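Up next is subunit A:
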Amino acid sequence: MIFYVVIFSILALLLVASGLYAIIQKDLLYAVISTGVISLILSVMFYLLQAPDVALTEAAIGVALTTVIFVITIRNTTRFEDENDNNKVK
Partner candidate 1 sequence: MMNTYILILLILFGGAFAAYFLNKLAPILSGLTAFAATTIATILFYTQVKIGSQVQLTIGGINLEWGINAYSWLFSFIVLGLGTLASLYSIQYMQNKERQGYFYLNFLLSIGAMMGILLSHDFVSFFIFWEIMTWSSFLIVIYNGKDVKKIGIKYMIFSAIGAYAMLMSIVMIFAETKSFLISDFINLISTTGFSNHILMITLLLIGFGVKAAVMPLHVWAVGAYSNSPMSYTSVFSGALSKMGIYGFGIVMLAAMTYVSPTISENAGSGYSIISIEVIKIIFQWLGAITAIMGTLYALKQTDAKKLLAYSSIAQLGYIITGIAVGTKLAVMSALFLAVLHGIFKGTLFMAVGAIERQTGTTDMTKISGLIRKMPWTFIASLMSIIALAGIPPLAGFVPKWLLYEGLITSGHYFLVILLFFSSTAAFLYCYRFLFGLFLGQEEEETKNVKEAPASMVIPMMFLAGLTLVFGTYPGLLFKPIANAMEFVGMHDVTWNMTVLSNVWGDTVSLNLVSIAIFVIFISAALFLFKGMRGTRYVTTKDISTSGEIPTENENLTYQLDFFKPFERAVAPLYKRTMDKIYNAIGESLEAVFDFTRSIYTGNGQTYAIYVIVFVVILLIFKDSIF
Partner candidate 2 sequence: MKKYLAIFLLLIVGFYLIQAFNLVPFGANRVGNIDDESTVGAYYLKNTVPKTSVANVVTAIVVNYRGFDTLGEVTVLFLATTGLGSILFRKRKHGEEEERVLKESSQLVKIGSRLLFPFIALLGIYVFIHGHLTPGGGFQGGAIIATGFLLMLVAYKNYKLGHGALTWIESLAGITFAGIGIWGLITGGTFLENNAFPGLGNVNDLISGGVIPIIYIAVGFKVAAELTGVLDILLSIKPNKN
């Protein structure tokens, strides 16, 4: 069972790390991708917690659709949190 212990701790670390990254990162595109990663890890975690229904939902909606609408919004607004940075890339 040490396998599960390791997996859980790695997943938890990844979860917190990507959560922090999503909030701290100034480039919104990376932050959004990071939320997608959160959803992906969550989906795995749900599966390990014996909730396959929830895992499936999180995978389809959280990973795919939510990320996509975030990306579309970024395309329609700005890419950087500090809006002066927008002129750097493009």
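Worth a mention:
Following the convention adopted for this analysis, a residue touches a chain if its C-beta (ideal position, glycine included) is under 8 Å from a C-beta of that chain, and two chains touch if they have at least 3 such contacts; residues count from 1.
Behind the choice of candidates: all candidates are chains of the complex that A comes from, given by their letters.
Source: prediction; values computed, not measured.
Going through 1 or 2, you find that the chain touching subunit A in this complex is 2. Contact residues on subunit A toward candidate 2 in their complex (touch as defined above): 52-53, 55-57, 60-61, 64-65, 68-69, 72-73, 75-76.
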